[in-house]
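One chain of protein is taken out of this complex; the other chains stay put.
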């Protein structure tokens, strides 16, 4: 596949994700951590305009002077921007104008890729991987928007991910010793995976299966959400202050359990693998099971020996720099490094992760209370 | 005009107000006190469905079972409802479905009005006056939504209200004595105006003109927003905590004053009458002028002697029940009475008030810090 | 009594109120609206130092340079001051030093009063009435501090006010007509009572008795706190958000009702008159009784015909200026006028009001949710 074809394919996939949406669905931002679908469409486009076209296409004229202000996400280097919490109030430009923006930038990208494809390969790949990250966020943000609507609309019946199941059982034992961690950067990877280095692991056994809805229901029925002793202190505060009693999207209706899925409100499939739990819940469940979560290093070393890819898997590792981590110069330096405090690492990938956007060294990260991604639990003993 | 024609005319006017909107503009709720235009369209329709059709049209089938939950505003009597702050997240039903809801209810209302027009006259009038109140809110809420967009879109060039000017000057003197206040209820009026009663007024002089932008600019330039001594204590907290430095929608751009209007961002017309000030600002301005605001009783008695109708006029009267105020039974009893604490009365009407929806006894009310209505200042000495 | 004796008597009374306190009790500020007893002792002293000694006693040297910063309450005119919420953190100066401050100022006041008693009469009276207002606040703030201690300490067994009862029953009828309201200012009174003026009252009947604990218990048992229909909208938010289920200091312990009194935790005396209710509760109770609260004008006119003085009585009047209200020049102008928004008037006086500090024209005022004063309910029908 040429770079140009690859570009087209990734960009088209973003729009395919949105094809069942109504115009209204593109607008709202129900909570601070969710962005309007319209914003994702424009922001990923702005990324190409800002970091590639403006720098490398001679005489390129930006589509609209205000869009940098409107669609910059968190790059202080680039300048002022809309407050994150205000993204849902920006009704203009409309959805149609955002699609025009995409077409305009795509056309100019095609021109540019004819001119100097090889020289831009690295930046282009970053832009496409960035867009793929937003494809997953689009899927989880749309689920959040529709899933918080009291009439529970169907998003897309093709996205039947809540029914994913395990294909293996049992535990794998890994021997004590020195192992190599990290990406050696011959293919694309993010700066936070670089700096291949040695770690010393002690012996451990890791499950080949993810925790299922049935297993988690046992935790609920055993009073897991009501007993402080399974919880981290901040987790217990989170549970009590927010009155948490089940995973996100679970609803107990007159004694029966339902969950909101991409196909609307459904009875829970208890054979399926659990998803939409916070790190706090993952940690409490492990404690209740008298096991623990893997570290991100244990996970990376063991990952060749089990199937993964249906759920992002919470690890008990904080998101911190690898030895010799180097922050790139300029705005791209803000991509990863500045988030390395108070977040936990997730490994693997999920049903919502874009094709060709996963590898065993990939370090995803979220706050301990966040659970609107397709995350899950794998245990270690 | 028949009741049926009147109904059609009011209902159509609501839709006319929205005719320049894009679908996206119907969705957001940028702050708690603003509702999405889509919600206004549905809520006013629900009012007819809930209080008239369900009660009086035999075999009427509601348009959608969830709509009562979604579009009830504040009637506890009617049952549970969406949290006010969540109105902006309800992307479905879409705008098209809301217009279908309007058409469905309108059709059934026409059938019902053929059957028993006279008997429903009173309820119908309440529903239409209710819709007219929401027409004004639609106009001010849309202005708020678009006016908080950093690219300042044009709403409707026909709504050239920011250029309204005074037609009179000077002061009118009213003699001391006993006066009658309130509506005697032969024509339509709200319960909060009823209970015609006597008040004793002391002599006062009231301005025939409203305060202009030029006059308010003098207050700004005299440091009015920086000097505690003109402000009520809660007003001073409001100014300092919110860093208020000018009326809502005013922007100082490199030393020049602009304001957001229905026609986009414009240079301020200083001849025009001031609008979008809070009670706190009105009170501070009066203090600075060594005058005061009228009470609502003074205003009502003097109102035959000056022109009014361009701005809602802040009075120094708290919103409280008249002697012998009677709260109607049932849900309609929640219309007015329960708001009679911590709000200030505004009298008159504004450029955004619907035709035939004003009278000198009308009691409008808002919190002392609210300023997104077309309100203004008339002084007394 | 000479002015000097009067001064001594009032100042001594403040210290008598505190005589049963431990040093620790003088320090905390459990909520923003309560001030530490130590602060009251110093602030009232500062009032004499700032407004009398510094102005009128030649060569007066302030006791400590920082005390103006520490003990100014809300006089912007005087300059910067400690944030209100920080009053409880100021452990130094200690209680002993505050008493020294009092002695120092008292000594200089005595000297000054020898020199020019007559000329300072008005200012002195203001200072003493100000101190008396703080005496009542001392009593209610100390009750709040001790009453929120889980071990419920005894404050002072002599203050047996929770057992106050009614001495009369029945209703008084007042005829329609013009009445005179306000103080004509021959004796001491506050600026907010001045401006004697006429009001027109319609006929009403007012109760000679205050609402008792037994009557209020009926409201509780009838589900009054659970039924929105009795409540103002903001009152209902207050009840639900704060989970209010009874008056302040009431505790339901295994089905029996107790309240915290100045004599520790006691079984409720149901014959006694109710106290520690908010305006919201007073208003809801009246609604449930199908009666209403009096206006402050009705109260003032009827007050010669019933006994009052045990509880501050909530009226349904907002705290607003009388016609021709004049704000004094300078810092004293901040005493009353700037609070005239979003508060409700209470009339009468309470068990905690200082001797010679009540009159029928006195206008007390608090926010609608405040209930730590000794306030109560008198009904009108």
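Labels for the chains are A, B and C, by order of writing; each one numbers its residues from 1.
Note that a residue touches a chain if its C-beta (ideal position, glycine included) is under 8 Å from a C-beta of that chain, and two chains touch if they have at least 3 such contacts.
These numbers were taken from a predicted model, which means no experiment stands behind them.
Within the full complex, the chain left out of the display is in contact with A, C.
The hidden chain makes contact, of the residues C:82, C:244 or C:332, with C:82.
Note that of C:151, C:187 or C:253, the residue touching the chain absent from this view is C:151.
Residue-wise, the contact with the chain that is not shown comes from A:231, picked out of A:216, A:231, A:249 or A:372. On the side of chain A, the interface with the absent chain consists of residues 74, 76-77, 178, 197-200, 202, 228-229, 231-236, 279-280, 283, 292, 316-318, 320-321, 323-324, 333, 338-342, 344, 368, using the contact rule stated above. Within the complete assembly, residues 22-28, 30, 38, 66, 69-70, 82, 86, 88-95, 145-146, 148-151, 153 of chain C touch the chain that is not shown.
To be clear about the criterion, only the chains that are shown with their structure count from here on.
The rotation relating chain A to chain B, fitted on Cα atoms, comes to 180°, given as a multiple of 5. Between the CA-based centres of chain A and chain C the separation comes to 57 Å, rounded to the whole angstrom. Our note on geometry: chain A versus chain B, Cα centroid distance of 44 Å, whole angstroms. As a whole-number value, the distance joining the C-alpha centres of chain B and chain C reads 37 Å. In chain A, no residue reaches two or more other chains under the touch definition.
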